[in-house]
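Our next item is chain A:
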Amino acid sequence: MSAHPRAAVRPAPPVLEVRGLVKAYPGVRALDGVDLQVRRNEVLGLAGENGAGKSTLLKALVGLVRPDAGEIRVRGERVRLRSVQDAADHGIGMVFQEQSLVGNLTAAENIVLGSEGPGVRHGFYRWATMRRLAQEQLDKIGSTIDPLARTDSLTFAERQMVEIAKVLRIEQRTHDTPVVILDEPTSVLEPGEIETLFEQVRRLREFASVVFVSHRLDEVLDVCDRVYVLRGGRAVGEIRPAEAEPGRLHRMMIGSTAAEDHYHGGAATPVPPTREPLLTVRGLTGTTFRDVDLDVRAGEIVAVVGVHGSGREELCRALFGAVATSAGEVLLDGRKLALTGPRAACAAGVGYVPAERKIEGMVGPMSVADNMTLAKQGVRCAGPVVVPRRQAAVVDRWISRLSIRTPGRRTAIGRLSGGNQQKVVLARWLVGGDVRLLLLDHPTRGLDVGARSEVYRLMRELAGNGVATLLLADSLEEAIGMADRVVVMSDGRVTTEVPCPAGGKPSPLDLVKEMV
Partner candidate 1 sequence: MSTPAAGTAEPSGSAAVAAGPTATERLTSLMPVLALAVLVVALAAVDPDFLRRSSLMAVVDAAAPLAVLAAGATLVVLCGGIDLSIAALASLSSVLLALWLPGLDALAWPAVVAAAAVAGALQGAAHVFLRIPSFIVTLGGMSIFSSIALVVSGAATVPVDDDTSIRWGFTRVLGSVPSAAVVAVAVVAALALLVTLTPLDSAIKATGYSEAAARLAGVPVDLVKVGAFAVSGACAGLAAVLLVARTFSGGPTLADSLLLPAVAAIVVGGTAITGGHGGVWRTLVGALVVTLLRVGLSTVGVSAAYESILYGAIIVVAVALTLDRSKVLVVK
Partner candidate 2 sequence: GGGPEAGAGGSADTGTCDPADITLVGQVRNESNPYEASWLDGGDTFAASVGLQQQRLTYDGESTKQQEQIRQLLASGRTECMVLNVLPNGDSDTTPIVRAADAAGAYLVTQWNKPAQLQPRDYDRWISHITYDGVESGEQIAGSLFEAMGGSGGVIALQGVLDTAAAKDRFAGLEKALAANPGITLLDQQSANFSRAEALTVTETLLTKHGDQVTGIWAANDDMALGALQALEQAGRAGQVAVVGIDAVPDALTAIGESRMTATVSSDGPWQGGIGLAIGYCVATGELDMADVAAEQRAFYAEQFLITKDNVSEFQDPGTDPADFECANVFNRTAGPLA
């Protein structure tokens, strides 16, 4: 039990207080006696490694997880939160790590979903009222989305705005400042979108308290008034951004000193430009990208940057054969790569880590082991027959190699924390040891600093072994930090190429200019 929170108590009772919260899952103590306080009109940050218990804690605050022990106090009085409704009635609402909107409804319907109030009279929808109610919410956050647009027709960022607007409905229920919880809201946003989000958060502070989770420590320190650090299901410390810098925060998170060089730039092995390209793309054309030319040499890491709609995601999928192309050709090591489908790509030694981990990356109910060997069945077979011992050996090796935090290899991957799931998905392509080109679509999305650093080291190592990597980075910093070359795309075309040798890395600003 750390004494920090109590030491910092003020006369006015905090909006929200948590004492000794415990939640155990088979093989895991997700929460191990957390204490924390949320004050009026403050932005409280939560930092912690993957699996530290952040999401679990927040889910407990909105009644999705029943704590085994401990208590939750709202404005001084002790409450038992059984459902999201309960939480909302107490003025607590959450924007979830994975988006929670119904695609085939209108934005308006989603915003008022579950609390339609006057929007529904005698079971009948009054679309005009609906529209007004929704508009009020959208105005609060200064958004210009059409309330009657079908939600699945909105962009990702727009949908997130809708989610925030939706959460703010809880204000109607309570007469005191509401608590708005944002679990990793930025992990899926483009740099530009993140800025607008931060404006939102600051705006929210005027009339609400905000709990904010992110793995980007600089962000946390940027927007938050206070930051709690979670480790192993406990609050191990409280930081005021004023007196902190990322390094210290990181140390508290992992309980040791941070790696000096986050991107392991030192480990980078310069690739002679003379070397023959392993991947050659010529005039490749799809629905959202047009005649793209691209070279990636063996051992080279090439980052593709661009805003939403730049077409880089689809280009990445096209190279894996997951979406159809209308023109152009792709050579792998001089031989033509048939873009007939993922199978062909896999066979040719191409690996792909999709951005949508939950839907496309992993098979939730299947075990960590089976997920890891899904693409390279060879590693667990003798001839056509599966040999469980082989699988166990390979999988366990990679579990400890990437220090994947799981009760065991037979645990369903769905039970792991976001970060650990991603490590398994990545390991899928490495177990075979035969991958030559890696297509990484936001490979570090939702990973904590440590895990990310580990992934970076891996990328370096693979590059060292001659694997070519095409990286759709999570942030410009990541792109610049990791890549030997950055390719800039905007509306479907490659506009420029910026070399980033270990020595002379360009500044993010230079790239942003190119992108827009």
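FYI, a residue touches a chain if its C-beta (ideal position, glycine included) is under 8 Å from a C-beta of that chain, and two chains touch if they have at least 3 such contacts; residues count from 1.
A word on the picks: all candidates are chains of the complex that A comes from, given by their letters.
Computed from a predicted structure; not experimentally measured.
Asker: For chain A in this complex, which listed candidate touches it: 1 or 2?
Answerer: 1
Asker: Using the touch definition from the top, list the residues of chain A that touch candidate 1 in their complex.
Answerer: Contacts found on chain A: 26-30, 32, 49-53, 231-233, 254-256, 259, 320, 322, 341-343, 345-347, 352, 354, 359-366, 369-370, 373-375, 377, 380-381, 384-386, 392, 396, 399-400, 403-411, 428, 448-451, 453-454, 457.
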